[in-house]
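Just dropping this structure here.
Heads up, one of the protein chains got dropped from this complex, but the rest are sitting where they should.
We just call them A and B in the order they show up, numbering each chain from 1.
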Amino acid sequence: MNNREYTIALAGNPNTGKSTLFNVLTGLRQHTGNWPGKTVVHAEGFFTYKDEQYRIIDLPGTYSLYSNSVDEEVARDFIIFAKPDVTLVVLDATALERNLNLALQVLEMTDRVIVCLNLMDEAKKKGIVIDIAKLSKKLGVPVVPLAARNKEGIEELLETIVRMVHGEIKTKPIVVSYSRAIEEKITKLLPLVKEIVGEEYPARWVALRLLDGDTSLLHALQHQPHHLLKGVPNYACHCSAKSI
Amino acid sequence: MTQAKLERLCDAQPGERFRITKINIEGTMKRRLLDLGFVPGCEVTVLQKSPLGDPTAYRVSHTTIALRKEESSNIYGERIGNE
Partner (left out) sequence: MRATVPPNPFDELMDYAKSLSDGDTREQIVSAIFQTSRDICKETITYTKREKLHETEKLDRIFTSKIWGFPIMLAMLAVVIYITIAGANVPSSLLAEFFGWFEGYITLAFEKMHAPEWLHGILVLGLYRGTTWVVSVMLPPMAIFFPIFALLENYGYLPRVAFNMDRLFKKSGAHGKQSLTMAMGFGCNAAAIMSTRIIESPRERMLAILTNNFVPCNGRWPTLILLASLFMAAGYTGGWKTLMTASVVVAMVVFGIVVTLTVSWVLSKTALRGMPTHYTLELPPYRRPKIWDTIVRSTLDKSIYVLKRAVTVAAPAGVLTWVLANIHIGDTTVLAHVAHLLDPFARQLGLDGYILMAFILGLPANEIVLPILLMGYLSTGALTEVDGLHSLKQIFLDHGWTWLTALNMMLFSLLHYPCGTTLINIYKETKSKKWTFVAFALPTGIAIAVTFTTAHIAQWLGLI
């Protein structure tokens, strides 16, 4: 008997089908449409699968998590501080190169990631063939091909989620190697980061952010936004919520 | 390669390919451009001007991004021929 509720976050570039997937999983009706920027109010929904409760958060779509904007900070803070049990990174299979950037960034932040390769039907139409197994091996996390709008691949995704929340999947996220100069600086910073920031945050990622001069992150780390641990950022809305 | 040979992205014509060497923009806009794939060393294809002449659409890492002249005139690189 397990009464725990698991938290799932949906991250990804704008327009990759996050809200569509959110709707499929929760049965809600977030606004979807083919233009970047629709989801400005992110929503929270719930679903049950195999007798277990899940809470899922549709984060705003972002091109990166480097805190260039409020949206990016919201998404970043959620992943870092709320520590979702699973982060689904939704990628557009027809523009994988750009989309993978975000996945790589998320993989620096957490290892509980499932990569959802959405829009597979579009990719197929365009003759784009992706070696899923190889991609998964390279990234070090499960990769699930999806066509969210056609509800294809959902079952496999749910199964993967179940196995991940039960710790049955060992992930080994890819480590991006940076230029020699940057790697040296990371090495210098790591011990300090571990001492001051603590072990509960991904040290290598924090070091990188510091090198990049990301003061907003340090600020957030200092005043850990505790409300995030329980809830979603202030303007989240519940089941009946409708985003734009 | 010398500085003098560098051209501006905004001067490339539809159909042309362009390799970025330098982005002369600061702050958030530069970071946004980097996120979208306007990274030094990368290749961009000029697709299409808006009916009123600006902005212009570019193909960059398999996506289409429109930039205004303010930005594209500060992205430098070399034209590397037509599609």
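Here, a residue touches a chain if its C-beta (ideal position, glycine included) is under 8 Å from a C-beta of that chain, and two chains touch if they have at least 3 such contacts.
All figures in this text were calculated on a predicted structure; none of them were measured in a lab.
Across the interface with the omitted chain, subunit B contributes residues 23, 29-37, 39-42, 47-55, 57, 59, 61-68, 70-71.
In the full complex, the hidden chain is touched by subunit A at residues 14-15, 29, 32-38, 40-41, 64, 66, 69-70, 94, 96-98, 100-101, 104-105, 119, 122, 125-131, 134-135, 138-139, 149-150, 174, 176-179, 181-182, 185, 188-189, 192-193, 196-197, 207-208, 210-213, 215, 218, 221-222, 242-244.
What we mean here is this: only the chains that are shown with their structure count from here on.
Those residues of subunit B that touch subunit A in the shared complex are 28, 31-32, 35-37, 60-63.
Only residues 63-64, 66, 68-69, 94-98, 101 of subunit A touch subunit B when the two sit together in their complex.
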